[in-house]
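Each remark here refers to the structure printed beneath this line.
Of the protein chains in this complex, all but one are displayed in their positions.
Up next is chain A:
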Amino acid sequence: MTGLYEEIREEPAADVPVRRVSITVNGAKRTADVEPRLLLAHLLRQGFTLTGTHVGCDTTNCGACTVLLDGQPVKSCTMLAVQADGHEVTTVEGLAGPSELHPIQEGFSDEHGLQCGFCTPGMMLAAKALLETNPDPTEDEVRWALSGNLCRCTGYQNIVKSILWAARKLQSQAGT
């Protein structure tokens, strides 16, 4: 409970088991009591109101819910919140501060890498994980790294260009 009060329901509360989890989300430690069956995506979206993580399917196929768990891309719709206990999660809201953009975000805007924007947070986080291990990827390597993320609008060509744009910018920032 984080508000000033918590209403006590008149009807008997369901016999629901609850587990306490602590997750470091975008650098800040968040603690919550959750049902064991609660999906990480739903905790992030409804519990922590980080609605940039989207849900686009029920079968772990679309990647709209992709977040980074200790730096690795995971599908937060396929992970229980309790499994993330004690881990670090990065969502799209954690990519950059309020005033500046991360080069990947700039790249998507510059190369028209999004249309409706629904797949975009997941795409960007998959891209972040790629560029951290492979700062100078080929087009094929980018396409392969994105193969767990669906986009219905762009046809991918501009998404690939966006990520290559970001790779160049990150490399020039790093002075290589």
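Simple rule for what comes next: contacts are C-beta pairs under 8 Å (C-beta built on N, C-alpha and C of every residue); 3 or more make two chains touch, one makes a residue touch a chain; residues count from 1.
Criterion: contacts and distances are computed from a predicted model.
According to UniProt, the chain absent from the figure is "Carbon-monoxide dehydrogenase large subunit", selected among "Molybdopterin-dependent oxidoreductase", "NitT/TauT family transport system permease protein", "Helicase Helix-turn-helix domain-containing protein" or "Carbon-monoxide dehydrogenase large subunit". Of A:V25, A:L43, A:C62 or A:L131, it is A:C62 that touches the chain left out of the display.
As for the chain not pictured, it touches chain A at residues 11-14, 35, 37-38, 45-46, 49-59, 61-62, 64, 91-93, 95-96, 101, 105, 108-110, 112, 114-121, 124, 142-144, 146-160.
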